[in-house]
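Here the complex is missing one protein chain, while the rest keep their positions.
Labels run A, B and C following the written order; every chain starts at residue 1.
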Amino acid sequence: MIKKERVRIQTKRKIAKDTIEMVLENKYISSIAIPGQFIHIYVDGHTLRRPISIANVDQDANTLTILFKQLGSGTEQLACSPEGTILDVLGPSGNGFQMDTGNSTILLIGGGIGVPPLYYLGKSLIEKGMKIISILGFQSSEYVFYEREFQELGENLIVTNDGSYGEKGFVTDVVHTIDHIDCYYSCGPIQMLQAVTQSLPTTRGYISLEERMGCGVGACFACVVPSKKESGYRKICKDGPVFNAEEVKL
Amino acid sequence: MIKKERVRIQTKRKIAKDTIEMVLENKYISSIAIPGQFIHIYVDGHTLRRPISIANVDQDANTLTILFKQLGSGTEQLACSPEGTILDVLGPSGNGFQMDTGNSTILLIGGGIGVPPLYYLGKSLIEKGMKIISILGFQSSEYVFYEREFQELGENLIVTNDGSYGEKGFVTDVVHTIDHIDCYYSCGPIQMLQAVTQSLPTTRGYISLEERMGCGVGACFACVVPSKKESGYRKICKDGPVFNAEEVKL
Amino acid sequence: MDLSVEMPGLHLKNPIMPASGCFGFGREYSQFYDLSLLGAVIMKAATREERYGNPTPRVAETHAGMLNAIGLQNPGVENVITNEVPFLAKYNTSIIANIAGSTLEEYEFVARAFNDSPNVDALELNISCPNVKEGGIQFGTDPAMAARVTEVVKRASNLPVYVKLSPNISDIVSMAKAVESAGADGLSMINTLTGMQIHLPTGKPLLANSTGGLSGQAIKPIAIRMIYEVKQKVNIPIIGMGGISTAEDVLEFLLAGASAVAVGTANFQNPFICAELIEALPSTLNKYGFNSLQDTIGKGIAI
Partner (left out) sequence: MDLSVEMPGLHLKNPIMPASGCFGFGREYSQFYDLSLLGAVIMKAATREERYGNPTPRVAETHAGMLNAIGLQNPGVENVITNEVPFLAKYNTSIIANIAGSTLEEYEFVARAFNDSPNVDALELNISCPNVKEGGIQFGTDPAMAARVTEVVKRASNLPVYVKLSPNISDIVSMAKAVESAGADGLSMINTLTGMQIHLPTGKPLLANSTGGLSGQAIKPIAIRMIYEVKQKVNIPIIGMGGISTAEDVLEFLLAGASAVAVGTANFQNPFICAELIEALPSTLNKYGFNSLQDTIGKGIAI
């Protein structure tokens, strides 16, 4: 259940260009959050909260980790909040990833700031005994983060648009180099998700979507995505942000 | 000349109920400010700056002192700024008190948060060898401040509306108890200034006025007061805040 | 302190209600607090058929406000009556149905449909949604059209009708008088102001719909002015809204002439806002010297 919680910034660290990692302390959220869920952060002086994925959880330490890019005024202000600041947060929000069962081989495909939720997911899948392969795409070398962390989960490929690190190109350029997978999970820009779902049409897949939000709880109909199966829309904040790749029209 | 200055909060101290004293460090303003001038303080997230009188100056220490009451959201936020904060301030603004010359006896009449500018004035007049008598009015005992400071300048009477400290009543109730004065200076609520100017009709007097301001530099015509002599208005931020009691209609 | 308010069809235990479109049909916010605390709930707009609304992005943030172009997404009036009203009816609060349409016939249909819904206490007639292209906007800015739709809905419905006015207009008083003459039982004001944001990275309007409705604290002075002007010229009660986020704001609306208030955008910042306002209201009224809610209504009008 979503609650309005006070969350303390325990540590703050720049991990790549314009990219911040924050470890947040909160017992309630860290004790129940599952991979793929997000928190909705109030930033002083801003009308709308900012949705940020939960990138990791340490239940023993009562902490959750978020990774975010400084883009506009809200994330910039958040990035400037000193350690010790108490944030007003709604969470955990949304439905997380439905986790595969069995001894599957799993492909994680992340683009830019879509990478964070895949880390907590990968860690959780490893615990369930699955094999993880990950492909992470970034603009250029200076934006690359969490390479080591993903390497610890299994085989890891880095792709940059300009080739300044790893392979040059898009994540989909290397997807075909992976032999066999049972299921993929992907999060990133919409163009990437479109390309990914098209290049893996027959594989079971889950994608995590982003959209501008109002309420973040399912009441305002701001964050919808057209549904493939039924007519109408699904709400990203409540029915998502994770959907079966079959379920929504991108 | 008014400049836009960065001013550092050196110390902050609560001196009475809802009343804060701040010592601000800034070389430019402290080196040229005269009694009666004000600074125009930017408070983050607020459209309009807050005008606050200069209550004291220490040229050697490069500091100026302000005393203010926490009323609305701007002064409350200001009161919460920690020591060390850099404020964005315009100043010194307005015309200060025209100081009497000779060996005059001077009456200072302050009401509530109109008291602050009179302190720097009193100190400056003492240096010129004048005799100072002061009457300070407050709502009740818990709002009284700077009694000791004014006592050091000369005879000092405190009046409270509810009689919880000093005399009970209004400053004008005790004005007649003062024997002879050459000139008075007054700052406080408009009702008090009206009463003061009426009860001292033949005495030379200067009053400092408050009005809601836009620009604070004389460009927007927000802060006007009807002029007695010429037709039309005077601007409090530029022609004032101090006026000859003869000059303006209250 | 007694916070109750009597208005046509509405016996509110307090004057606070969530605004239409900002609270869905109550389900989501019921996980945060007991909806029985609320004076009333105004439901999301209902239309004849299910509507899918506009493409995304549908919201943008502005200084002290936001733009929305949801486009009246809703499951259709039958579905609202069957699936949503019963949920809200479990709570001890009044229910106001916000009705919208693109044609007079659609308004009439939707209004009539709620006659069969015993738990709905009043209609809020949304003639002012700026995000419906087919006709909504004309209803909201032309007094004759507004009077027309008010008459039609009054005739079709057995419920009191609160007409929700658009602020995108020069003369709000004429509009208010027109709908009062047409039989409106009350007014609801204000809806959003039409605005736009251009997204610099793409150089194009950020909202897929180009324009959207501006709500939130930014518009409060406009809402206060319009309510103040209208209160002096009409005899029907006003539900005030537009940027309310504190108990002081509520008092400001009451003084301007509102008898009750709705809270929209502020729910997104703080899901508990309505409950918190209800709790804070008595001490805020006391602080400014009022001993009852009734004493405040329209008292700001300087005569």
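In this section, a residue touches a chain if its C-beta (ideal position, glycine included) is under 8 Å from a C-beta of that chain, and two chains touch if they have at least 3 such contacts.
Keep in mind it's a predicted model, so treat the numbers as computed, not measured.
Enquirer: Who does the absent chain touch among those shown?
Expert: B, C
Enquirer: Going by the contact rule already stated, which one of C:117, C:168 or C:267 would touch the omitted chain in the full complex?
Expert: That would be C:168, which touches the missing chain.
Enquirer: Any idea which of C:25, C:162, C:228 or C:268 touches the chain not displayed?
Expert: Per the contact definition at the top, the residue touching the missing chain is C:228.
Enquirer: For the chain left out of this view, which of C:176, C:214 or C:293 touches it?
Expert: Of all options in C:176, C:214 or C:293, contact with the hidden chain holds for C:214.
Enquirer: Which residues does subunit C use to touch the chain missing from this display?
Expert: 62-65, 67, 141, 166, 168-171, 193-198, 200-201, 203-205, 210-211, 214, 217-222, 224-225, 228, 243, 248, 251-252, 255-256, 288-289, 299-300, 302
Enquirer: Even though one chain is hidden, which residues of subunit B still touch it in the full complex?
Expert: Residues touching the hidden chain, for subunit B, are 1-2, 4, 42, 46-49, 74, 90, 211-226, 231-233, 238.
Operating definition for what follows: only the chains that are shown with their structure count from here on.
Enquirer: Which interface, named by its two chains, has the most contact pairs?
Expert: A-C
Enquirer: Measuring centre to centre with CA averages, how many angstrom lie between subunit A and subunit B?
Expert: 56
Enquirer: How many angstrom between the C-alpha centroids of subunit C and subunit A?
Expert: Subunit A and subunit C have C-alpha centres separated by 36 Å.
Enquirer: Hey, what residues on subunit C touch two or more of the other chains?
Expert: Touching at least two other chains: none.
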